[in-house]
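Please see the structure below; I have some questions.
As you look at this complex, bear in mind that one protein chain is not there, while each of the others sits in place.
Letters are used for the chains, namely A, B and C, taken in the order the chains are written, and counting of residues starts over at 1 for each.
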Amino acid sequence: MRVLMVGDIVGKPGRNAFTQVAARMKQEGQVDFIIANGENAASGRGPTPEIANALLNAGADVVTLGDHAWDAKEMVAGIDLEERIIRPANFPKGAPGKGFVRVDTPEGPLVVMQLICRVFMQPGYDCPFQMADRMLNGQLGSDSVIFVDVHGEASSERMAMGRYLDGRVSAVFGTHTHCQTSDETVFEKGTAYITDLGMTGPKDSILGREVEPVVAKFLTGVPHKFDVAKGKPTLEGAIVDVDMKTGKAHSIERIRIEI
Amino acid sequence: MRVLMVGDIVGKPGRNAFTQVAARMKQEGQVDFIIANGENAASGRGPTPEIANALLNAGADVVTLGDHAWDAKEMVAGIDLEERIIRPANFPKGAPGKGFVRVDTPEGPLVVMQLICRVFMQPGYDCPFQMADRMLNGQLGSDSVIFVDVHGEASSERMAMGRYLDGRVSAVFGTHTHCQTSDETVFEKGTAYITDLGMTGPKDSILGREVEPVVAKFLTGVPHKFDVAKGKPTLEGAIVDVDMKTGKAHSIERIRIEI
Amino acid sequence: MRVLMVGDIVGKPGRNAFTQVAARMKQEGQVDFIIANGENAASGRGPTPEIANALLNAGADVVTLGDHAWDAKEMVAGIDLEERIIRPANFPKGAPGKGFVRVDTPEGPLVVMQLICRVFMQPGYDCPFQMADRMLNGQLGSDSVIFVDVHGEASSERMAMGRYLDGRVSAVFGTHTHCQTSDETVFEKGTAYITDLGMTGPKDSILGREVEPVVAKFLTGVPHKFDVAKGKPTLEGAIVDVDMKTGKAHSIERIRIEI
Partner (left out) sequence: MRVLMVGDIVGKPGRNAFTQVAARMKQEGQVDFIIANGENAASGRGPTPEIANALLNAGADVVTLGDHAWDAKEMVAGIDLEERIIRPANFPKGAPGKGFVRVDTPEGPLVVMQLICRVFMQPGYDCPFQMADRMLNGQLGSDSVIFVDVHGEASSERMAMGRYLDGRVSAVFGTHTHCQTSDETVFEKGTAYITDLGMTGPKDSILGREVEPVVAKFLTGVPHKFDVAKGKPTLEGAIVDVDMKTGKAHSIERIRIEI
């Protein structure tokens, strides 16, 4: 089965790019399953349930979030209504929502799980390594096809997670920095890995935002409105070909599609 | 001359406490000059010029700000209209406002300067130590009575600033943590010092905010509204007795006054 | 029972101060039990087991550590040999040592527990609030006299812990910043609290270190050796008078004793 993993979708341009590309790739049979990171889908901020549901309707099978999960208050109340919208599993115990979902496909169950890193991130998350152990040895003990969105800043921590889960899950893919890395690979024991999928949104920008206000903020320290940029959007991500019996990845291919 | 330095004023309860105490202390001749940190004066956030001006009208001779300087957009546009409202001198070059003010008193000029620290703070500030040197060797080269608000988180950096400026200014007093320290002292060369003045606001709180939402945020990671607490306010700060000829501090006395 | 809690002991001057003061106070019957933070007891770095044991021999009933716990490799191997040396309970699951100890006293058992904060600290600690709940509802479920060393940087997080544990433990006292706060109090439900005990070491210093190299590091960015300062040491801490039946604190008194 071919699984498309889509990097952080930013604002309306990102949603439009996603809708076009996802629909076409599914229709043409290029991919069978789509995991989309939606943590910036609403004007660059965290989505409402409506916006996340629109991504599901546009072809995503699962939407993952991240540190922006609760930007929209509606998501705090609403995440529990749709199990295909997930947030990091190692959020504090009291948080709403769930950190994984098991989706039935014609070829068997496929699990998507999200973990959030701690280096250079806001304090307050449980250990992602211990949480991975707990889940893989517990609720996911008999699953073999598992895709892990590791949402984080530092390349060291995400790479460490990829190595730690090698042979235990099908793929570990990074999100959050909006900057695609070129290190996609299948590790020795069969886990596909990439440090960051990149971004789905206007390429002529700083991480999806207009250039001028971001530069002005660095120069003056005075807050500026960081509007989503207006240029043509690009979809970035990667496609993993996974063996649904063994859960091993055959290949990972990095993609960047301009609209 | 006796100078009262007032710790971060938080919201309406803090403004009320300040108004009552400042008026009384000036009337009764207990203090001659008041420096008030106003960075949280508006519902715990940065003040508008109106709110900062209200502190001046209530008895403050100078209002200092901090990292919350630009919380209110109106302050970005308005700070240049009132020279007695100052922001950290080591803000980036492009920032509005000024980092010091020289006020004429019956006994001669008194300078108030603010510096912001960098350890555990948002990135983007110039070096406070180099800025201090530049100002003391430049624009303030012939001033002898200088009060420095060092706004920061780490005790090490503020203590280092106090030691660095010992004998070169009249007082170095910390603001920002809302937690009064007990280390007030006059250093060997005549500079009064305290790591943090504390807070002016509701004492039965977490740094001036309601307890429950702050604890809930730590436990769940979900954003909560941090309203200013409702209990009785306290004014915290310190009084320095300064020799207006030499600029040396005779004494520093920590205060906490419940309303 | 009167319990002395001693702020971070720094280097040899700090150890000397501790030895003198602790011995005298116990002999004179001023205090019955001593909890000493020893995380900087070896030249300002984390102690070996030998140095921590020397503090026990000098009068400490329990030694707590902190983020510097593993500075000395010997402690990684040796902490499990002495149960009265404890490290933060919310260290990762794989860490050696324990996060609390129950000590028998003539008046009944007294528990000392340590928690480490996360704001402005290195990433990698479990949630201190959840850990407190787990312990108080679990292993410490039938203890009534519990002293909690909350080791951290931000005043907000330590204050939140104090409020969160009010009525559930005898005392919450902060360590780590080496800067004593003036906010000691007994909360409404009987828990004694202070945000930071301060430091036990040479007062004429920056957090116990020589002034010049610390200032030079700030000015140049070039590493400097931060030797422990040579001046006369001071012991800082607080004394809590606790009811051994109910676990409630009668009073908390901040102390600073120059040698």
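Definition applied: a residue touches a chain if its C-beta (ideal position, glycine included) is under 8 Å from a C-beta of that chain, and two chains touch if they have at least 3 such contacts.
Keep in mind that this is a model prediction, so the values were computed, not measured.
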Please pick, from A:Q27, A:N57 or A:S182, the residue that touches the omitted chain in the full complex. A:S182
Taking the entire complex into account, which one of C:F18, C:F91 or C:Y164 touches the absent chain? C:F91
Which of these touches the unseen chain: A:N137, A:S156 or A:T246? A:S156
Need a quick check: the contact residues on chain C for the chain that isn't drawn. 70, 73, 76, 91-96, 124-125, 216, 218-223
Extract the touching residues of chain A with respect to the undisplayed chain. 120, 127, 129-130, 153-157, 159-160, 163-164, 177-183, 195, 198, 206-207, 211, 214-215, 218-219, 254, 256
So that we can see where the missing chain sits, which residues of chain B does it touch? 92-93, 118-121, 123-124, 126-127, 130
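Simple rule for what comes next: only the chains that are shown with their structure count from here on.
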Could you run down the chains that neighbour chain A and chain C together? B
Centroid from C-alpha atoms only, then distance chain A to chain C, rounded to Å. What do you get? 42
Mind checking the centre-to-centre distance between chain B and chain C? Centres are C-alpha means, answer in whole Å. 30
Residues of chain B engaged with two or more neighbouring chains: 218-219
